[in-house]
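A single protein chain has been removed from this complex, and every other one stays in its place.
Moving on to subunit A:
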Amino acid sequence: MTTGDDQSGSGETGRRTSADPQGASPHGAGPQGAGDTAAWDARRGELDRRLAAHQARRAAEEGTRHRSANAQGMAEGLKLASEFVAGIVVGAAIGYGIDRLAGTMPLFLVFFLMIGFAAGVRNVLRSVAPKPAPSADAPPPRPREDRES
């Protein structure tokens, strides 16, 4: 029985030693791999450069488009602001005028200031509302569109 144990143990060690030389990995192509990396780096550099140029052009285009959109937005905003302010100014002027004539100083000024505020809001709402049909009693303005649709 003991000899059998010994044999099996020696057999195991023997198998291990025989497997050892196979574990070494085959690293044979050293100089060829270095050349590959250099080529890849060159290509990546080229791509990076082209990408950067493209992005710069895109950013410039975006910038000009953004600026013109800004200018239009500012024009629109100024238009609405002037509508609103005009309502308040006219309300205040009417109230002040009535007060000056009637001698009831703050009363009509306050009242017409509030009316003017409402008129300003009305102006803004009217100018941002979708355009209504020009007229009902007139014949349809453009029959060409009707035919097309």
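Everything that follows uses one rule, which is that contacts are C-beta pairs under 8 Å (C-beta built on N, C-alpha and C of every residue); 3 or more make two chains touch, one makes a residue touch a chain; residues count from 1.
Following the convention adopted for this analysis, contacts and distances are computed from a predicted model.
When the unshown chain is looked up in UniProt, the name that turns up among "Aspartyl/glutamyl-tRNA(Asn/Gln) amidotransferase subunit C", "Ferredoxin oxidoreductase", "Putrescine-binding periplasmic protein" or "ATP synthase subunit a" is "ATP synthase subunit a". Think of the hidden chain as still there; on subunit A it touches residues 71, 75, 78-79, 82-83, 85-87, 89-91, 94, 112, 115-116, 118-120, 122-123, 126, 131-132, 134-139, 141.
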